[in-house]
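Missing here: one protein chain of the complex. Every other protein chain is in place.
Chain naming follows the written order as A, B and C, and within any one chain the residues start at number 1.
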Amino acid sequence: MILAAFLALFRRDLRLALRQGGDTGLVIAFFVLTVVLFPFGVGPEPEVLARSAPGILWVAALLAALLSLDRLFLPDYEDGSLDLIALSSLPLELATLAKCAAHWVSTGVPLALISPALALILDLDPRAIATLLASLLIGTPALSLIGGVAAALTLGARRQGVLLSLLVLPLYVPPLIFGAGAVEAAALGMPPRVDLLLLGALTLAALPLCPWAAAAALRQALG
Amino acid sequence: MLTRLANPARFMRISAVALPWCAWASCAVIAVGLYLALIAAPPDYQQGEAVRIMYVHVPAAWMALNIYLFVAVASAVALVWRHPLAEIAARSAAPIGAAFTFVCLASGSLWGRPMWGTWWVWDARLTSVLVLFFLYLGYIALVNGFDDPGRGGRVGSILALVGVVNLPIIKFSVDWWNTLHQPASVLRFGKPTIALSMLVPLLVMALGFMLLFAALLLVRMRTELNERKIRALRLNSAASVRPKRRSEHGVPARPAVLR
Amino acid sequence: MHAALGKQTRRPMLPHLSNRLSLTAAPALAVPLPDLVGEDLACRRGERIVFIGASFRLSPGDTLILSGANGSGKSSLLRLVAGLLTPVAGRLLWGIAPVAADLASHHACLHYIGHQDALKPAMTPREVLAFAAALRGRRLASAEPALDEALAAFDLEGIADWPCRWLSAGQRRRVALARLLASPAPLWLLDEPTTALDSDSQTRLEQAIATHRSKGGMVMIATHAPIQLDAATTLALDGLAPPLQLDPILAE
Partner (left out) sequence: MSAYFAMGGYAVFVWPAYALTATVLGGLVLYSWQRYRDSIRNLERLQRQVSPR
């Protein structure tokens, strides 16, 4: 019964994100554009780019995920759907989990899938490309979940966009460090296992805690 | 103790007495601390006189962290026990914490320049304090980001709890990041084993900062309570102006004692 | 039927309540529902205390009309009864079981139609109703007949597959109201349901309310339009504004 409601909300959010073609396409375009901008800034020398490729890719992915966060709850808050979701048989915690999962699938996964292509542009060491894909797939759920909390906290605030990124970026430091660290370790030939495990631990910790915090924040917005 | 202080009227009475004491005590202790730090303490055999910056930098770092913990505890009390005064304490303490964090960062940078030739050294502790500074800014911006102050306070409490859960994770990840990318400077930023003559000024300055925090907190909390009274009076005067249509069976004028 | 992920321990009173509340197209309820009772409710929106001492009793088959000037708290009371707002004072009860004990079951017993229509421009009315039914835990297969019946009741078959961005305000309002029939719930909370409705739709709404009441359902409605509701009690919120706006922190 609850699963039916959970899947319904997840599928609806996913369909809305993909059908309008807005979110996913926009996020990927932003990701590609940000990565492509770096050579214009630091110069095209391969060894310079390769050295900082893990950092560039992860920061760009992080900012791309940040881009579409304020659309996570705001449309539902403004058109009244949030009341419907709050009154459904789905506890608010699971509803926020469903929305964060839909956000992950519509932004996190495409970012991860396209990252190997961009790694080639930045001359990243081929050994590290598999780790890059793995680290993004493991790390982006944490980005969506932590972002979900920030989106719920800033719901209905003045200037939500700026406020949301100010709240989220300090909390994105650990995933960024472990994610980029894993890719860099792989690029230097060292085993990235420990970094990936730590990143996985972050995501697993975020899985129960973030929906709980986001639901508490949503209740403030509803009341 | 907490519930006894819950009553704002009692808080105003107690804080009215405590405020002057805190203020004068902090001035005295800081004065003594400055004397010890600037004059009495010996120069360091390696860093020379530059070590005197430590007497401001380290206490400020302690205060930055402890005030954030204070905000988190006050927020937890505000959320769990619906304690209005705790929310006001958290909201009033955050800017003071942000000020101490800024002082810590600035003095750290001023200390780093003569020691390692760069205005900013990506040392593990200093970087964690930088992230803490952004957590403070995020909290302050969120609390003031809503038209309804009550809403800002409650949402800010949730953010403070999320932040305090993330603090150790951030500290661990920055240390991890620091060991991976050992910064250029060879001399570890760690404090050498402190000689007593150096420890005393440090502790005195720390006590002075704590008293300063207490005094500032009381001032800001009293201001917040006054402003709430002002808002309530304005709301009531606006309400009393509104024509009351059904005055014949007027609602009894007892003030609604609300949860 | 209702496996609520109840965090609180389940109160004996409410689960049997939600079992009896499956007000499907089945004949009138054999066992009468308990009354919905509001005791001395007070509500705060932001910094303002909107009303105090609001009391009412809604028994099955009844309709309660909330009257009062703008800003007297009609919408706030509806949101409070829906469980979206927690009352600052007073209690809401099903018979003798307080609602706050098991909010999940309470939510399962009501429909709340607010000012906004909660429609996504990219979705069609049929998808909107299917989603609303699924949110309330109805299997899609079993919901199909109810969807068609709901669409028919509000004359929406013709535009059932148009994306909502093509619909007029009145049509959007009808889709929102069709949610009432897509999945059954005994308590209807309607906030200005007749806005943007033409006369034909308004009669359809009155008819839907009448059949709902005949099956033992309850309706709480905030409206200014002269809607035809027989034997309806009225709760005036105007006189309930508190004389003294007290901030809780200063009240002690």
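FYI, a residue touches a chain if its C-beta (ideal position, glycine included) is under 8 Å from a C-beta of that chain, and two chains touch if they have at least 3 such contacts.
Model, not experiment: these values are computed from the prediction.
K.L.:
Using the contact definition given at the top, list the shown chains touched by the missing chain.
P.N.:
B
K.L.:
Any idea which of B:36, B:61, B:96 or B:174 touches the chain not displayed?
P.N.:
Of all options in B:36, B:61, B:96 or B:174, contact with the hidden chain holds for B:96.
K.L.:
Decide which residue listed in B:9, B:38 or B:69 touches the omitted chain of the complex.
P.N.:
The one listed residue touching the chain not shown is B:38.
K.L.:
Could you list which residues of chain B touch the chain missing from the display?
P.N.:
Within chain B, the residues touching the omitted chain are 34, 38, 43, 48-50, 52-53, 56-57, 60, 95-96, 99-100, 102-103, 106-107, 110-111, 113-114, 212, 216, 219-220, 222-223, 226-227, 229-230, 233-234, 236-237.
FYI, only the chains that are shown with their structure count from here on.
K.L.:
In terms of CA centroid distance, which chain is the most far removed from chain B?
P.N.:
The most remote chain is C.
K.L.:
Per-chain Cα mean versus the mean over all protein Cα atoms: which chain has them closest together?
P.N.:
Most central by this criterion: A.
K.L.:
Just the number, please: Cα centre separation of chain A and chain B in whole Å.
P.N.:
31
K.L.:
Take the average of all CA coordinates in chain B, do the same for chain C, and state the distance between these two points in whole angstrom.
P.N.:
That gives a centre separation of 45 Å.
K.L.:
Touching residues of chain A toward chain C in the complex: what are they?
P.N.:
Those in contact with chain C are residues 1-2, 4-5, 7-9, 12, 16, 19-20, 75, 78-81, 83-91, 94, 222-223.
K.L.:
With touch defined as at the start, can you tell me which chain B residues reach chain C in the complex?
P.N.:
My answer: residues 6-9, 84-85, 88, 147-151, 225, 228-229, 231-232, 235-236, 239-240, 242, 244-246, 249-251, 253, 255-259.
K.L.:
Using the touch definition from the top, list the residues of chain C that touch chain B in their complex.
P.N.:
For chain C paired with chain B, touching residues are 42, 44, 46-49, 52-53, 69, 88-89, 236, 238-252.
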